[in-house]
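Heads up, one of the protein chains got dropped from this complex, but the rest are sitting where they should.
Lettered A and B in written order, each chain numbered from 1.
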Amino acid sequence: MAIAIEATRPHHSLWGDAIIRLKRNRFAVAGAIIIFLITMLAFLVSVFSPYRFDQQDLNAILQGPSKAHPFGTDDLGRDVLTRLLYGARTSLAVGIFAQFIVLIIGIPIGAFSASASSRVDNFIMRFVDVIYAFPDILFIILIRSILGGSIYMMFLAIGLVAWVNVARLIRGQVLFQKQRDFVIAARAMGASERYITIKHLIPNSLGPVIVAVTFNIPRAIFAEAALSYIGIGIKPPTPSWGTMIRDGYDVIFAAPYLVLFPAVAIGMLMLSFTFLGDGLRDALDPRLRR
Amino acid sequence: MESLLAVDNLSTHFYTQDGLVKAVNGVSYRVAKGETIALVGESGCGKTVSALSILRLVHEPPGKIVAGSVTFEDVDLLKVSNSEMRRVRGAKIAMVFQEPMTSLNPVLTIGRQVSETLELHQHMGRQAALREAIKLLGMVGIPQAEHRVKDYPHHFSGGMRQRVMIAMAIACHPRLLIADEPTTALDATIQAQLLELIKTLTRELGTSVILITHNLGIVARYAQRVYVMYAGRIIEHGPAQMIYDKPRHPYTVGLLASVPRLDESRKTRLMSIKGQPPDLIYPPPGCAFKPRCSYGTQCQDESLDLVEVAPGHYCSCQLAPQRKQ
Partner (left out) sequence: MLWLIPVLFVVAFITFSLMHLVPGGPWDQEKQLAPQVVENLNRKYNLDKPFIVQFGNFLWNAVRGDLGVSYSYQDKGVTQILLSGLPKTAGLGVTAFLIAIIIGIPLGIAAALKQNSTVDYISVFFSTLFANIPGFVIGILFIILFSVTLHVLPTGGWGSIKQVIMPAVALAALPAAYIARVTRASMLEVKHQDYIRTAQAKGLASRVIIIRHMLRNALIPVMTIAGPELAALVTGSFIIESLFSIPGIGRLFVQGVFARDYGLIMGTILFYAFAVALVNLIVDILYAVVDPRIRYE
């Protein structure tokens, strides 16, 4: 006789289950740890660093890593490690705050498009397709060159181009959720369309949006670094990894570390967010729930 | 009888995440020259796996042929080299699969798919092979074969695609054709046509056939002998007529009883065998059918040897000889 074993599993909510699965993904965990460490260090640099990021010491120009300056000094005698961590602030700020713009623009447009008539929806989606088809970094450069140099404008420039992903995603999700049973039930109970959209559809669509945003962050970080490298990014003296590369490139043969550290930092931070995003995507995929 | 193919004690197991699946568990059958046998059973009983094992087409992980022998023309196929095996496949033993919609390569013309067998096994040149392919397509009933030979699979219906598969299979005049549920995925009318086609062609060519099916309705007309499989084992076999007239194993009885018949009144309930097929990961010792057997559980015997209940008719149910029919 075949023995049937009835296994009982503890019941998890979608989020609880997701966290458990996420913890199992070693790359995602590593990424999250690195992000956390960099963020903490960036926050606390003003506390434990003996230098200010713009503090020049013309007696200590272009020194390699030493006890006094663990990552060396640049051509104006500024401590590289300190500048690197302040640069982390810039990168993280741009990466994360640009996403607010993305969400503020993307979610309403996506939700609206999904709830609107099909002609309006089509029109909006064509428009989105156009922006999507075009290389985003060029647009960002264009917008940036118009809007000017402050960091807030940087958020705006990146956000104005990156919202399309989220809008599309939300629209797809809303359209999908709209025909699910609990929505029909809510409607039958007399709820208005707007109520349904806000209280039911959007929260249920959050999963993919979180993943999309997590993937957007490294792209924003890269955009900022690239723009700063070209020269239309963050204005000095605010440190930015891109600017550090630009400045350090002139003396690359004498002091390659000036370029190496920021480049590696960019790569590591981007990679960490991507691993985290991969992990989140797998963790939040309802089809993989066991 | 002199057999063309003799499968002896074949066992094929699958090593899966959930456990060891004994898909084929000591199966034996024989096919004589020119004979058509039917291999019958529910889905999942192991009949397809046994056929794939003959051609050694079982995916090596997770599957593995762990025991037994497959003797074809006096050679044990399980022991020959890979290149030897490739010479047998398609040329001496050919197979037609169940799903015509996915069994043909979508990016190659059907002409190419038929002719490549000819080029490979009969060393024909491209043009000659194509001409022969056109002839074969005509033989299986594809109209305007000389034009259709340049078409792709998606231009054909399911029934047509299966005809193409048959053409591919008989192209090199194999001694044995294995037809794995060739008509299950098709309409009833097409089913009849295709089975007739297989019967005609194989009779013409003198090809032996292993017809794998779960549909007892078609077996009687096309097979001389029948093997009934359950949970990875053969539980009854014999001449088709005898199996139909006097089935001895309770499972076979149940199978036959559940075939709807035209001569019964409409109001007669459709019979089905109660219960589910067993989990092949934890096969029960002894008779696997016991939990579903409607003859009660008087049998304590765990032996599974096939007992001859009539000349040429064997059954593994130990109580069969004593039962009155």
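Please note the rule applied: contacts are C-beta pairs under 8 Å (C-beta built on N, C-alpha and C of every residue); 3 or more make two chains touch, one makes a residue touch a chain.
Keep in mind that what you see is a predicted model, and the values were worked out from it rather than measured.
Chemist: For the chain that does not appear here, which of the shown chains does it touch in the whole complex?
Modeler: When the full complex is considered, the omitted chain touches A, B.
Chemist: Which candidate, A:19, A:40, A:120 or A:142, sits in contact with the chain we can't see?
Modeler: A:142
Chemist: Who touches the missing chain here, B:102, B:200 or B:258?
Modeler: B:102
Chemist: Touching the absent chain in the whole complex: find that residue among A:130, A:184 or A:198.
Modeler: A:130
Chemist: Which is it among B:88, B:166, B:243 or B:273 that touches the chain not included here?
Modeler: Per the contact definition at the top, the residue touching the missing chain is B:88.
Chemist: Could you pull out which residues of chain A are in touch with the chain that's been left out?
Modeler: Interface residues of chain A facing the absent chain: 27, 126-127, 129-130, 133-135, 137-138, 141-143, 145-146, 218, 222, 225-226, 229-232, 245, 252-253, 256, 259-260, 263-264, 266-267, 270-271, 274-275.
Chemist: Just the residue numbers, please: which parts of chain B touch the chain that's not shown?
Modeler: Answer for chain B: residues 55, 57, 85-91, 94-95, 97, 99, 102-108, 116-117, 120-121, 152, 154, 165, 168 touch the chain left out.
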